[in-house]
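Of the protein chains in this complex, one is absent; all others appear in place.
Think of it as A and B in the order they're written, each chain with its own count starting at 1.
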Amino acid sequence: MIEFLGEVAAWFADPATWSGRDGIPVRLWEHLWISGVSLTAAIGVGLPLGLAIGHTGKGARAVVAIANIGRAVPSLGLMGLAFIVLLPLGLGVGPLPTIIALTALGIPPIVVNAYVGLREVDRDLVEAARGMGMRAGEILRRVEIPIALPVILAGVRTSAVQIVATATLAAAIGGGTLGQLIYIGFNVGDQVRIFGAALVVAALSIATEIGFATLQRAATSPGLRDRAYVPTEPAQVGRGGADSSP
Amino acid sequence: MTIGPVDVDWIVDNLDRIGGLVIEHLYLTGIAMGIGLVISAGLALLVRNRPRWYGPIIGFTGTLYAIPSLALFALLTPLTGIGTVLTAEIALVSYTLLILTRNMVEGLRAVPSEAIEAAQGMGYTATQRLLRVELPLALPIILAGVRIAAVTTIGLVTVTALIGLGGLGYLIVTIGTQRGSFGLTATLTGVVLAVGLAVIADLALQALQRALTPWSRGRMAAA
Partner (left out) sequence: MRTNRTFVLGAALLALVVSACSPGEDESPGASAGGGSQAADLPTLTVGSAGFWESAVVAEIYAQALEGAGFTVERQLEQGARDVTHPALVDGQIDLMPEYIGGYLAVTYGGEPTPDIEESLAALREELEADGLVAFEPTPGTDADGFAVRQETADELDLTTMSDLAEVADQLTWGVAQECAENPNCGPGLESVYGIDFASLDVETLGACSTAIAEALNASNIDVAQVCTTQPEIAGFNLVLLEDDQGLAPAQNIVPVVRQEIVDEAGDLLESTLNDVSALLTTEELTNLGAAIILNGESYQDAASQWLADNGL
C-alpha cells in the first residue's frame, strides 16, 4: 500500500502529468469551464422558473414531477442521448452534448429549491407587503427572495456539486474533462493514474461543495442561519451534497 | 419495424440480452441497498446512543457523497481490483449511507416525546420501545430516504458500465454511443428502462409505506 502511494506521489511529481492535452491543467480547466457554463445555464433557466412557480404557488405538481424525473434519469443516459442526437448534426464532437446534458441535470435542484424556499416564506409577511402597496416584483425582490435565499442557494449548491461531479463522465462521450484521465487509466489498466486522477477529481468536488456551502452561509442573513432541513418530501433533496446542516 | 427513430425489431431480437442486463442492474442495486440499509441502521443506532457522533458521521458520508462515482470507483480500484463487483458495491453502498443514515436519525428524532413517554409508562423495555413505537412512527421519514436512495442507486449503477460491469449502462454507453446515431434505440431503451426501474421502485416503496403506516395516509400525502 505504501509502495503504491509512493507511485502515486511519483505520478504527481512527474512533469508529464502536468503537460500536454491530457495533462491535469488542460483537463482541469476544461472541467471547470464546462461546469461553469452549465451551471450558469441551469440557473438561467431554473431560477426564473422556480421563482415564478413559487411566487404564484401554481404548478406544484410540475415541480414535484421535475424533481422526480431529475432524480430518476441517469446522467450517463442524458449524456449518451445528447451525444447520439447531436452526432449526425455535426455537433456531437466536443463539449456541446456534455453542456446540454449537465444543464438539464442542474435545473431540477434549482427549480425545486426556489419553489420550496418561496413557499416557506410566511404568508403573513407577503400579505403585509402587499398591504403596503408593493407590487409582485417588489415583494419578490424585497421580501420573498431574501427570506428564501438560504434555500435557493442550497439548490444552487446542490446543482453545482452535481454538475461538477457528473462532468467527470463526459469522457465516455469524448467530452474530455478530468474524467478523461480516469477513463484512459481504466482503458490501459494504469492503476496509479486511475488513483491519482481520481484524487484530483475528488478534491475538486469536495472543494466545490465546501466553496458553495461557504457562499451559502455568507449570503444568508444571520437571523436565518440556523435552519436545518429534514427532507420528508423527496422533492427537497437533490443528488449532490447535503442540504441540512447538522 | 421502426417507431419514429426507435428500431423495435432490434429490441425484440435482443430481448435476451436486454433482460440479462436488467437483471444484472437489479442485482447490483439490490446488494447496495441491502448492505446500505444494514450499515445505516447501525449508524443510526450509534447516533441514538452517542448524539455527538452525528456531525462527524454526516460529514464523512456527505464527503463520500460529493465524490463523483467514477472517481470513487477509481479510488477503490487499487484495493479491490479494476472493474470488480466489490469495487462497484463498496462505492454504491457508500452513496446510500448519507441519505439513509440521515433519514433514519431524523425519523427517530421526530418521534413525538409523548409517544416515548407513553411507552415508558407502559413498561416497555428500550428495545420494545424502539421496535413497537419509535420505528413505526419514524417509518414515513425513513422510507422517504429509502426511496431517494433506491432511485439514486439505480441511476448510479449505470456508471458501473464504464468500469466494465454490465447493467443498463452497458446498453446506454457501450452499445449505444459506440454505434453513433445507429445506437439511439439501444441508448433510449437503456434510459427508459432505468427510469422505469426507478419509477417502479419508488411506487413500490410508496405502497410499502402505505401498507406499513396506515395511520399516516391522510396526513403525510407527499411523503
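Following the convention adopted for this analysis, contacts are C-beta pairs under 8 Å (C-beta built on N, C-alpha and C of every residue); 3 or more make two chains touch, one makes a residue touch a chain.
Quick caveat: nothing in here was measured; it's all calculated off a predicted structure.
Within the complete assembly, B:L37 is the residue of B:L37, B:I90 or B:I141 that touches the hidden chain. Of B:L26, B:L45, B:I116 or B:V199, it is B:L26 that touches the chain left out of the display.
The chain not shown here touches chain B at positions 7, 9-10, 13-14, 16-17, 20-21, 23-24, 26-27, 30-31, 33-35, 37, 82-83, 85, 136, 164, 166, 170, 174, 177-183, 185, 208, 211-212, 214. With the whole complex as reference, residues 20-22, 83, 87-90, 92-94, 171, 174, 176, 180, 183-184, 187-189 of chain A touch the missing chain.
Here, only the chains that are shown with their structure count from here on.
Here the spacing of chain A and chain B, counted between their Cα centres, is 20 Å. Residues of chain B that touch chain A in their complex: 54-55, 58-59, 62-63, 65-72, 74-75, 77-78, 82-83, 98-99, 102-103, 106, 110, 140-141, 144-145, 147-148, 151-152, 154-156, 158-159, 161-164, 168-169, 172-173, 176-177, 180-181, 183-184, 187-188, 190-191, 194-195, 198-199, 202, 220, 222-223. Remark: chain A residues 4, 64, 68-69, 71-78, 80-81, 83-85, 87-88, 92, 161, 164-166, 168-169, 172-173, 179, 182-183, 185-186, 189, 191, 194-195, 197-199, 201-202, 205-206, 208-209, 230-235, 237, 239-242, 244, 246 touch chain B in the complex.
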